[in-house]
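Notes follow once the structure below has been shown.
Here the complex is missing one protein chain, while the rest keep their positions.
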Amino acid sequence: MIYNLYIYNKHGVCLLYHEWKRPNITAGSAMADQKLMFGFLFSLKQVVNKLTPDSGMPGFHACSTNKFKLNYYETATGLRFVLNTDPNCGDMRECIRYIYSAVFVEYASKNALYTAGEPLDNEQFLFALDKYVRSLPAFTSGAA
Amino acid sequence: MAAQRPPYQRLGDVAFSKVEKVNAELFTLTYGAVVVQLLKDSEDVEQTSIQLEKMGYNIGVRIIDEFLAKANAGTCTDFKETGEVIAKVAFRMFLGVTVDCRHVVEPNAPADAMPAFHLIIVDNPLVDFVELPEHCSTLAYCNLLCGVVRGALEMVGMRVETKLLKDTLWGDEHTEISVSLKELVHEQYRDDDE
């Protein structure tokens, strides 16, 4: 089951938060929720960098608890994609890559009217995103 | 590891075969029309060159995501590799031409000098049909390309300086762009609370 998606740019601005199903209701504002998530990612990344042996390529892909799994993908341009799912969804990195290449690039990067750093409220973007996510087998799995 | 990777040449061909194509003449003529209109509007050769570079920059900051998403070029370990990827993959993917990348080492540069490379474009599709008239013989007609490279690299944390060194329109035998690294920019975060 797919819960929600966050997209941040390299300055930590939340470009998009989209929710399909949220297992718990957030206390506080959406803004606070987005900042909390980014703070978590930022700290986690620092930890990961510190823990990574030698000077190899650090980077984390996912982390999970018994109730949910956080799938993470970061591009070289500093875009961060976070897709939260239930813990049994398997590797979602290809899906996030697809969202990056076929949705974000096509409807945001290539859209001359979209200014980098602004919230993604383009209808075509949201439509394409929603259509793709709903088509994933993980979207319906485990929905008991 | 590096030796096992497919050569960038092939990666570029693959990327090129995947992207949508447009008629080369339409592209060349469109670019020509844009340049001439800019020149007419600003009535200043120098300004036009600067403006072209800025337009290129705006393209570069967008095109980089397309490149990363579609080209599968992997992560570069050093600036030298970046040059190779730009020359062999990026130029091939977006302009359909392969470009040579020459690494430049200043003869008596200090050991910690910032690296640089030159991109050598022999078959530049932008300049087909074009001949600079006398009153704008100094126009950096291909300055757009400099901007694209600068914009794209800035988005991946490399602040570079680019310059059009040679151009076929200036009577040189090829177009040459110098790209020199100025600074590696690390991620910075804004915090609204502070």
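Chains here go by letter, A and B, matching the order in which they are written, and residues are numbered from 1 within each.
Quick note on the criterion: contacts are C-beta pairs under 8 Å (C-beta built on N, C-alpha and C of every residue); 3 or more make two chains touch, one makes a residue touch a chain.
Simple rule for what comes next: contacts and distances are computed from a predicted model.
Chemist: Name the absent chain by its UniProt protein name; which of "Signal peptidase complex subunit 1", "Translocation protein SEC72", "Transcription initiation factor TFIID subunit 5" or "Trafficking protein particle complex subunit 2" is it?
Modeler: "Trafficking protein particle complex subunit 2"
Chemist: What are the shown chains that the left-out chain touches?
Modeler: Even though it is not drawn, that chain still touches B.
Chemist: Specify the residue from the set B:Cys76, B:Val97, B:Met114 or B:Leu132 that touches the hidden chain.
Modeler: B:Leu132
Chemist: In the complete assembly, which of B:Leu29, B:Ile120 or B:Leu165 touches the absent chain?
Modeler: B:Leu29
Chemist: Tell me where the left-out chain touches chain B, residue by residue.
Modeler: Touch with the absent chain occurs at residues 25, 29, 31-33, 35-36, 128-134, 136.
Following the convention adopted for this analysis, only the chains that are shown with their structure count from here on.
Chemist: Suppose each chain is reduced to the average of its Cα coordinates; what separation in Å results between chain A and chain B?
Modeler: 31
Chemist: Would you tell me which residues of chain B are touching chain A in their complex?
Modeler: Result: residues 61-66, 68-70, 75, 155-157, 187-192 of chain B touch chain A.
Chemist: Taking the complex as given, what residues does chain A use to touch chain B?
Modeler: Going through chain A, the ones touching chain B are 10-13, 35, 42, 57, 75-79, 97, 100-101, 104-105, 109-110, 116.
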